[in-house]
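After the structure tokens below, expect a handful of questions from me.
Here the complex is missing one protein chain, while the rest keep their positions.
To keep things simple, chains are lettered A, B and C as they appear, and every chain counts its residues starting from 1.
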Amino acid sequence: FPAEIRAPQGSLYGVSGFQVHIGSIEISTPGDNVDLLVAMNPAGLKTNLHAVKPGHTIIVDTDAFTKKNIEKAKYESNPLQDGSLENYRVIEVAMTSLTKEALKDLEGLDNKSILRSKNMFALGMVYWMYDRTTEHTIEFLNKKFKTNPLIIEANTKVLNSGYYFAETLELIPNAYTISPAKMAAGTYRIIMGNTALAWGFLAAAEKSGLELYLGSYPITPASDILHELVKHKHFGVKALQAEDEIAGITSAIGASFAGDLALTTTSGPGLALKGEALGLAMMIELPLVVVNVQRGGPSTGLPTKTEQSDLLQTMYGRNGESPVIVIAASTPANCFDYAYEAARLTLEHMTPVVLLSDGYIANGSAPWKIKSVDEMPEIKTNIMREAKENWHPYDRDENTLARNWAIPGTKGLEHRIGGLEKERVTGNVSYDPDNHQLMTTIRAEKIKRVQNYIPELRTEFAEEGDLLVVGWGGTYGPLYSAVKELKEAGYTSIGYAHFNYINPLPKNTEAILAKFKKIIVCELNTGQFAAVLRMNFNGFNFLQLNKIQGLPFSNGELVQKFKELAH
Amino acid sequence: FPAEIRAPQGSLYGVSGFQVHIGSIEISTPGDNVDLLVAMNPAGLKTNLHAVKPGHTIIVDTDAFTKKNIEKAKYESNPLQDGSLENYRVIEVAMTSLTKEALKDLEGLDNKSILRSKNMFALGMVYWMYDRTTEHTIEFLNKKFKTNPLIIEANTKVLNSGYYFAETLELIPNAYTISPAKMAAGTYRIIMGNTALAWGFLAAAEKSGLELYLGSYPITPASDILHELVKHKHFGVKALQAEDEIAGITSAIGASFAGDLALTTTSGPGLALKGEALGLAMMIELPLVVVNVQRGGPSTGLPTKTEQSDLLQTMYGRNGESPVIVIAASTPANCFDYAYEAARLTLEHMTPVVLLSDGYIANGSAPWKIKSVDEMPEIKTNIMREAKENWHPYDRDENTLARNWAIPGTKGLEHRIGGLEKERVTGNVSYDPDNHQLMTTIRAEKIKRVQNYIPELRTEFAEEGDLLVVGWGGTYGPLYSAVKELKEAGYTSIGYAHFNYINPLPKNTEAILAKFKKIIVCELNTGQFAAVLRMNFNGFNFLQLNKIQGLPFSNGELVQKFKELAH
Amino acid sequence: METTAEKKYTFKDFTSDQEVRWCPGCDDYAILRAMQKALPEMNVKKEDVVFISGIGCSSRFPYYMDTYGMHSIHGRAPAIATGVKLANPDLSVWVITGDGDAMAIGGNHFIHVLRRNINLNIILFNNEIYGLTKGQFSPTSLVGQKTKSSPNGNTQPPFSPGELALGAQARFFARIGGNTPKEMTQLFIECEKFKGTSLIEVLQNCPIFNDGCFEEFTNKDVRTDKQMFVEHGKPMIFGKDRDKGVVLNGLKLEVVTIGEDGITEKDILVHNAKEQDPTLHQMLVRLHYPKVTGIIRSFEDTTLEERMNSLTAEVKANSSFRKTNDLFFAGETYEVN
Partner (left out) sequence: METTAEKKYTFKDFTSDQEVRWCPGCDDYAILRAMQKALPEMNVKKEDVVFISGIGCSSRFPYYMDTYGMHSIHGRAPAIATGVKLANPDLSVWVITGDGDAMAIGGNHFIHVLRRNINLNIILFNNEIYGLTKGQFSPTSLVGQKTKSSPNGNTQPPFSPGELALGAQARFFARIGGNTPKEMTQLFIECEKFKGTSLIEVLQNCPIFNDGCFEEFTNKDVRTDKQMFVEHGKPMIFGKDRDKGVVLNGLKLEVVTIGEDGITEKDILVHNAKEQDPTLHQMLVRLHYPKVTGIIRSFEDTTLEERMNSLTAEVKANSSFRKTNDLFFAGETYEVN
């Protein structure tokens, strides 16, 4: 289960009201900082807040935050409204009323025990969020209250209500991760992956001088990106909550045609629906960023769990030969950088970019060294500002092969584009066999040349040696820590290469792979990135470490596996 | 261009009215049998029909098939209605009126020259169907009639009208192919690929004792399967022309849940839209056949052209780990066999099957050795006929791992299924990490075990040797002929392996690959099957021969390439 | 398969072993119970009942019914149910859907199932919000409504489910409050009786994300004064004292008080749910005061499966093809030896 849950023994530390010993879980990081606090009232919040690190989750019973209680706790203003908790993930629940409602059909319960049982509601929520079953607690209740069946029934009912409540609302635990590397000096803030991702696009829009357009249909765990961007109308963000995923992406294609920095956000099942339209964007060679925050699949799968099983869908989930640029963020904080990078690449190369994230980093929070837009790399768009002699819509930049971007409203550049194969240069419809072959080649070459505009692959901990640990996307945290731990334990010939660029792969990939005796590809799926490597590089033996449980890698399983392979 | 077009010189042989020498194309197979006949009237049909082999195309001017003309030509009844042309592909066009309409704004044209120019309409259609431009003919007209600009304009206009008419209606040339191998004795008929495919499902429904349900949305070049199946209500076929591709597949999923043999048919862009639903079918483990008649992509691409570029979409175009069975037909005639096979596999293994065809074999016709349903293999469904003690919806057959099929209407087997991850055996919703891992493994293993129920891969012409030619799907005809030709020319160490089973691959695949020094994978895309082989088999060097021009391989390019590699 | 039930059932027979997981206080509980009570009153066998849902809080409904069921994918339930019904017309097929499931992503299937008039029943849980995804506005949310995805207020004017349905040729439309289970149970029974696609819009309160959205006319205290429960052939009278009525003035519906300025019960419009022309039904759907509940339209028409089956019967009668062999060997064949 999530890295931050340790030690099956102990008590639910620091969570007000949970002194009942239920021998189940302790939600805390080493050093006993509380990862999750349940505040049953303002007083409880005040006394325990110190123990909760920023970025962590606080569940509050909103019913208890009355004016009276707030004053009793000596708060100047309501902490739920004055923004003083903005660095925490606050989950507001009317716990008292929900508990009463849950017990309304139970006769003979006095108010006091009803109110007491509301702790069980909180506990139920926590159990669901951290993948624990309610069994043990129910057993425990049966023992503890065996003389009082009514109390047992009440507590059990409320415990389950809390559990189901969390499930129904698809509440997601949030993992707080500090990058294990030492932090550079600078100004930091705590940020969640989805927020950082949204902000990256805000920055890219400002830098490129374009307006940001989002066409999106809500879906867990991507919805928070929409929720974040609708808050920023002050930056001129246009967000359309569309009727479905197809309208999300197609409206973004329209916005791109008309000159906006266009974005659509979704998760796995939504990406499946966007495939046809993504093919169109690729065919008409317009800039477009598609964000896929991966969740447990297949089908509806495990909506609240994390997984990396959409990689091959992202690469190939469209008809015909339709390559697009694929990149992946690897930490909550660098969701900012890769969102920005996705925007830069799509605008400069005039082809869609799919940015992969996952439930774990999207809902995780971490310290972010704040980046000012001034420090961000330039973004050169391919916009045609005015008409020129024999211009054509499919004239290309000789280096990137990007076609030019002629925007409606520009006099003299009127032109038509569409999904039928187009004639090189003119962009007119063409059924000519050789032209089709040529255009197919050009579209592929365009992607390949992106290699010249992205950083090379780096290895950490060892330049060459016995074992290369390969990861991609959201598994960076656990993989890095594991290899680091081993290095410190004296395993000096284990290197680590993490991929953020998937299509195209960095130029020097093969060279790096060749420097190690063994290669193990670690991913939260059944081996999709390993498959991509096999397609691209001949003669390597790619070992695999795969996990498909809706959970991130645990340090233990990684360290053990790497040790085995290191000799 | 299509195999059946030869010799750039000559005259439009046998096509009534085309004695104008336009030095362009001759639509005939060696032996001067006409592949395409344009019959401007009943007489023209009668005199030239002998030269046209069954299975070929006849374009008729319906305006000229008046009672009077029909009698003049000494036909008892109207050949367009009495079924005497049922073995040909007849394209009915009101050519006279279309020509008049095209010329209505042209002043000073006498009726005679209007009528004469109607040949140009036919010629225009033929040009589009066979990928020829109208340029040369227009030049020729300019020369020939230089004294008479009005005639030039008229003929040019009509020529283009015919050309555009064929384009607008997405007319598709039909390739008549006789399997180069010698034909076994028996009763034959000429059949088109799409018809054979439709009939294969009719046979499977009869054999399995199920009713056939088709949910489909029209799309070139798959529509003819729908057109064929709606003709067979006498076999109880239920066909719903749905509102879109998603409703096509989802209504089929509903029909499957309720116990029909369920089918949905489409082409590339439609498959992209079906991805999410296909994932559901795979998750709830119901039988379902999805037919994808591939066309030129990406996006709308080249709707009337052939291509094999949907292979990776078929394998991976869904969210999450969602493997399905993938098979491919390779000739117009064996579309029957693989349709039947798709039905057999989905019913016996309780997981969706995608059957790949392509525009070339779908619209091609060939002699089919008629199969009686009695000769077809048994189909054992997994239907639960009645309730039994502690039965569960996810109880599995220990050999195939297929779950049982409990159909609404069966007393005592009421149960719920859905797209969320399900608990092994019970099928209840489960968020348990280990269960997710287990179910993912089971769903993959289920597909793998299909290897035990499909034929092994065969090699033709050589068991081992210098070069193995690898093909899959619709390229069988050209590849077979090329290797055969080389064998007869003394190249005895070239073997040929053609794949009809793509996922899973036949058990003995690796063993066969290992028997040859060189392997060349030939496909009408940029190397998708080669990629699949690389993912699966380590340490081979897969050479590629790819073509992406919307056209099948030509004998010439194949023979040359194989010769080069054979030393 | 004859459809007369062999034995009477109780609501327990339709209650599955799964614990119900909606939030405490959600109207969905009442709807579930109403359905479990309605089914025993219908002339259907338990094994013939099928519930198909999409995705959403409401769409978890099938898990709690001990019948055949599918919790499918978002928005597709009407299409899946169409396949179920065409495969086996003897089944009693129910679509469970939400305002987002039916009218956002599922909008196309929703209008097409109504157009085709296949004999199945659709229960639309309209809470004017996306519940499961934690509170974004839906296609029925009001302009100005503040939600997770519209912090400054929703800018998209809503659909009216009834207007959309009638515009899509719906033959049966009913509306009911989520807090009037008795009437709801009755309506469920009626819509099973109706031959054709029947749609019931349930005004469902979501206490968590859109609490009180229908309060104004569903609240116990005002209900009888603010709602008019219409019945075919009955005058359109409502109010605590049954003294309010609706009359036609030109092309507008007007509320009058019986007994005041000479108005008697005879002046009150009599509801005709069964006529083909939907003009009156559309006016009733649009009426704000009183809010109209009950069966607003119920026009019996040929169903899709009837049309398809009669064609099939006709074709079978006129065709000599019985087995596929009859087809395969018919017409032009030739021998190779």
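Just so we're on the same page, contacts are C-beta pairs under 8 Å (C-beta built on N, C-alpha and C of every residue); 3 or more make two chains touch, one makes a residue touch a chain.
These numbers come from a predicted model, not from an experiment.
Just so you know, the chain we are not showing touches A, B, C across the whole complex.
Residue in contact with the omitted chain (choice from A:159, A:219, A:247 or A:335): A:247. When the missing chain is restored to the complex, the residue among B:101, B:139 or B:386 that touches it is B:101. The chain that is not drawn here is touched, among residues A:213, A:360 or A:480, by A:213. From the options C:193, C:234 or C:307, the residue with contact to the chain not on display is C:307. Only one of C:221, C:277 or C:335 touches the chain withheld from this view, namely C:277. One chain is missing from the display, and on chain C it is touched by residues 105, 107-108, 111-112, 115-117, 139, 143, 152-153, 155-160, 163-169, 248, 250-252, 277-280, 282-283, 286, 301, 304, 307-308, 311, 314-315. Considering the complete assembly, chain B touches the hidden chain via residues 97-102, 160-161, 164-165, 167-170, 217-220, 223, 226-227, 230-231, 233, 239, 241, 243-245, 269, 299-300. In the full complex, chain A contacts the hidden chain through residues 54, 83, 86-87, 183-190, 199, 202-203, 206, 211, 213, 215, 232-236, 238, 240, 242-244, 246-247, 250-260, 262, 276-277, 280, 284, 367, 369-373, 408-420, 428-429.
The definition used in the following text is that only the chains that are shown with their structure count from here on.
Chain A and chain C have centres, each the mean of its CA atoms, that are 38 Å apart. Between the Cα centres of chain B and chain C there is a gap of 41 Å. Residues of chain A in contact with at least two other chains: 167, 269, 299-300.
Chain contacts: chain C has residues 55, 71, 73 touching two or more partner chains.
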